[in-house]
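For this view, one protein chain was removed and the others were kept in their places.
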Amino acid sequence: MSFNTFGRVFRFTTWGESHGPALGAVVDGCPPGIALSEADIQPWLDKRRPGQSRFTTQRREPDQVRILSGVFDGRTTGTPISLMIENVDQRSKDYSDVALAYRPGHADYAYDAKYGFRDYRGGGRSSARETAARVAAGAVARAVVPQVRVRAWVEAIGGDEIDPAAFDDAQIDANPFFCPDAAAAARWEEKVDAARKSGSSLGAVIACEATGVPAGWGAPLYAKLDSELASAIMSINAVKGVEIGDGFAAAALSGEENADPMRPGNGGPRFLANHAGGIAGGIATGQPIRVRAAFKPTSSILTPVETITRTGEAADIATKGRHDPCVGIRGVPVVEAMVALVLADQALLHRAQCG
Amino acid sequence: MSFNTFGRVFRFTTWGESHGPALGAVVDGCPPGIALSEADIQPWLDKRRPGQSRFTTQRREPDQVRILSGVFDGRTTGTPISLMIENVDQRSKDYSDVALAYRPGHADYAYDAKYGFRDYRGGGRSSARETAARVAAGAVARAVVPQVRVRAWVEAIGGDEIDPAAFDDAQIDANPFFCPDAAAAARWEEKVDAARKSGSSLGAVIACEATGVPAGWGAPLYAKLDSELASAIMSINAVKGVEIGDGFAAAALSGEENADPMRPGNGGPRFLANHAGGIAGGIATGQPIRVRAAFKPTSSILTPVETITRTGEAADIATKGRHDPCVGIRGVPVVEAMVALVLADQALLHRAQCG
Amino acid sequence: MSFNTFGRVFRFTTWGESHGPALGAVVDGCPPGIALSEADIQPWLDKRRPGQSRFTTQRREPDQVRILSGVFDGRTTGTPISLMIENVDQRSKDYSDVALAYRPGHADYAYDAKYGFRDYRGGGRSSARETAARVAAGAVARAVVPQVRVRAWVEAIGGDEIDPAAFDDAQIDANPFFCPDAAAAARWEEKVDAARKSGSSLGAVIACEATGVPAGWGAPLYAKLDSELASAIMSINAVKGVEIGDGFAAAALSGEENADPMRPGNGGPRFLANHAGGIAGGIATGQPIRVRAAFKPTSSILTPVETITRTGEAADIATKGRHDPCVGIRGVPVVEAMVALVLADQALLHRAQCG
Partner (left out) sequence: MSFNTFGRVFRFTTWGESHGPALGAVVDGCPPGIALSEADIQPWLDKRRPGQSRFTTQRREPDQVRILSGVFDGRTTGTPISLMIENVDQRSKDYSDVALAYRPGHADYAYDAKYGFRDYRGGGRSSARETAARVAAGAVARAVVPQVRVRAWVEAIGGDEIDPAAFDDAQIDANPFFCPDAAAAARWEEKVDAARKSGSSLGAVIACEATGVPAGWGAPLYAKLDSELASAIMSINAVKGVEIGDGFAAAALSGEENADPMRPGNGGPRFLANHAGGIAGGIATGQPIRVRAAFKPTSSILTPVETITRTGEAADIATKGRHDPCVGIRGVPVVEAMVALVLADQALLHRAQCG
């Protein structure tokens, strides 16, 4: 079943395909009286926008957002906020290859298996262009929880990891890779260039930290803060893994090694470690929330791959056209948006139940 | 906000605390006419039941399930199925330690921060006893999708991994660790025994495979099959990471290495690899669904850990009492249950939209 | 699809059949720290309990509620509250009549058409016994919004209406009809007795007023306060109509006649009329909320009615056994419960969005 709405009380619904006239999001449940204009949203879209360096797809989209409802006199009214972004650069081309044969790793075959047919132009609904709508909605979420700072970066590309000791927040926006380690950024430039030139692609790991989340947001069980984050992150195209705090590394630790001891602090505990990533029992502890996401390499590669056609014959397919050599890079603002959207929802839910 | 219901059309709601009179689940939306009795549910609860070996908690709970509604003449009626399990072995003890000071890594502090107070007896609602209700609901889910086989096992304990080449399905039920590799099981016996004796604890990695899922189940975006699985798995106590298919390993691959090529097969493609874990674009491809979960070591350890009291003073706390030295082991039937529950929901959703 | 959960953030799920071992409700999303015990719930169940006068069914059920979870040290913990009521007086009888032929006006045929078979004992899930679970949940709702007073009464039985001028709140609990007009109560005694003796049944109109609801609760559009109330009331067995404020009478008025003029008051407007029933644009105005519900006469009558059997043959059926001659009477506490449940949900939703 197609569920294009996310959230419980702060909800957003996205719509639109890669090659339709437009795409957008409807944000529902936003508190009233929050200052909001297109200028608050555009910078985040710009961060995600394609065509800004040679390391991302060369599709040129201005991604100008319009607010069509829900804002009056510069403030949210409490009614649904409709955000629309027009598609501009749907390059007219011949899609017969993709229409007739399945690209392995893409959603092509699965969509056909489910729906009987598909909008094959640029991936249709399965295109990463949909994430523009999330980023727009995420900007609204940020305005709902201004006390929270959500910040993501790339930790690894193609298995080449940053040096944690070299982490420099200022670097993140200083290179085209959202890389906090200048030396790694230099290495990645070469690496991604090579992949781009050979028509290959690379996976990436994104990390995200949210600070300013008060202890108490979140909930036990099926809307646990970590469960909601996992759902949100795993809903992003190309993501195949999610970790909270130490994640899989914690599975190799003993209880002593994994402990987050507490000492008295100012207005709450002072934690001596944060293996848990700021969440215990599904509820925020007041520490920074830490999430990691694994992005697979995009399946769009020039090397021909064995496949079958719609009618079941063997074929080889190579994906030409404009693609991200490392789709994880542009995942950074998308991960941030999803984390912000979850936190805005949880903030309102916490207020509902606990005042 | 407390959301104790999971699922969209096949839904279940759990209730109950570790030391209350009982716990249970209400399964709603189950199709009518399915043969179901307590005997169909009990074996799965028995698999999860504590006190079966020295490697799990020594709490002795028969975990006898009763069906209180929704079944008539041995078949489901389409109305809500109420399942109840009585708590028997709530050992009467002094909880003053836990009531007064927070156990680091437990939900104690977070619950107090959220709710202002908590049921501290045996962890209250945050206890892993809640997962008994999930396992019972999961047995109903299995009956809804009998064509699907859901099978989980332990892949690593405390960082000691199985040898994939030694994988033997028959071994999984032949040792107390749900370990498919007899040699690893032997090593783990020693390892877990050591942890148990020293009052320490160990993390674990659980893998789960679902076969028989037809291509087409699942959906794009916010109810993607992978997103729903991530949410379900991450909602289990102690889970800190989720992977679909190759997960984080995929982030280190190139597009060529990560490809899942297709050849013509019988009534659908024959895939030459399954890096994607059986899901593309959120929709099942017909390959086995593969999920992995990272369980942290339980925070209940004998070694005193620095903490604070409810009133903010420094203290040390050691968790005595009956605990699992490796809570991941008993996570095996719980992971299976959650995967079955997601698949039953997705099966009905697929039928709703696509007939 | 079976949806046995009601509410958006303050939610309850009911389960159970007329002749199963028990029935119950799980209340989820309740704020923490609210004083709650079985003694707070029982009086409302007692008000609804059958067998208290000769004007209701003679089934004898003590309807003793047990709280199985979610309450600790006399206060709600914020986790799900499981409420259970055992069925005691499931008179062992021969149901072959009902199993084989459909009672017109009952859910018998519709259930069979939907599910293929049904639990025919006492109406199974379609029995009004399910409303006991609602009344129990409603008592929790009352504790969530203690500033609100929800009060229902019977306005008409079998078309015989009370005299509004004779309305006396003290009378409502002074007769077995929840009738605020002593003279009408006297007439109804005769009327209902006649129906009872002849094995007939009568319809009724219930009115309900909620005072203390602050201006602002509610919402535009699909969770409008009036829309939520309509859904809640229409979900009660035997209800066929719902009105807010003047309801259908308003359709015969002009704009001038229907106006609710305002004058300055203390801390808000003073309204000079309340045609709107306290709701404008889906949002409470601060005036009393006024709702009315039409209960049809129960279809269980001694007069044989033409019907068909499960196998499609013509038959006549008369409903023997214990039944309410006027099921609307016992609808009073159920309507109150549903209104309280809607208001508790809206109170939390309002706090979520508007602080």
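Should a chain be cited, it is by its letter among A, B and C, assigned in written order, with residues numbered from 1 in that chain.
Basically, contacts are C-beta pairs under 8 Å (C-beta built on N, C-alpha and C of every residue); 3 or more make two chains touch, one makes a residue touch a chain.
The structure presented is a predicted model; accordingly, all values stated were derived computationally and were not measured.
Trainee: If the hidden chain were put back, which of C:52, C:211 or C:299 would touch it?
Mentor: Once the missing chain is taken into account, the touching residue is C:299.
Trainee: Looking at C:230, C:289 or C:339, which makes contact with the chain not pictured?
Mentor: Residue touching the absent chain, from the options given: C:230.
Trainee: Using the touch definition from the top, which of A:49, A:114, A:134 or A:292 touches the missing chain?
Mentor: Spelled out, the listed residue whose C-beta touches the missing chain is A:114.
Trainee: Hey, which of C:113, C:166 or C:183 is the one touching the hidden chain?
Mentor: Spelled out, the listed residue whose C-beta touches the missing chain is C:113.
Trainee: Using the touch rule from the top, list residues of chain C that touch the missing partner.
Mentor: Residues 1-6, 8-9, 14, 102, 104-111, 113-116, 125-126, 130, 156, 158-159, 195, 200-205, 214-224, 226-235, 237, 239-248, 250-264, 268-269, 272, 275-277, 279-286, 294-301, 303, 305-308, 312-314, 328, 346, 349-350, 352-354 of chain C touch the chain absent from view.
Trainee: Even though one chain is hidden, which residues of chain A still touch it in the full complex?
Mentor: Here the touching residues of chain A are 1-5, 9, 11, 13-17, 20-24, 26, 28-30, 32-33, 66, 68-70, 72-73, 75, 77-82, 114-119, 121, 124-125.
Trainee: Residues of chain B in contact with the chain that isn't shown?
Mentor: Its contact residues with the unshown chain are 8-9, 29-32, 78-79, 220, 348-349, 351-355.
In this text, only the chains that are shown with their structure count from here on.
Trainee: Starting from the mean Cα coordinates of chain A and chain C, work out the distance between those two points in Å.
Mentor: Once rounded, the distance between the two centres reads 46 Å.
Trainee: From the mean C-alpha coordinate of chain B to that of chain C, what's the distance rounded to whole Å?
Mentor: 39
Trainee: CA centre of chain A versus CA centre of chain B: separation in Å?
Mentor: Each chain's C-alpha centroid was found; their separation is 26 Å.
Trainee: At least two partner chains per residue is the criterion; list those residues in chain B.
Mentor: Chain B, residues with two or more chain partners: 1-5, 9, 14, 114-116, 125.
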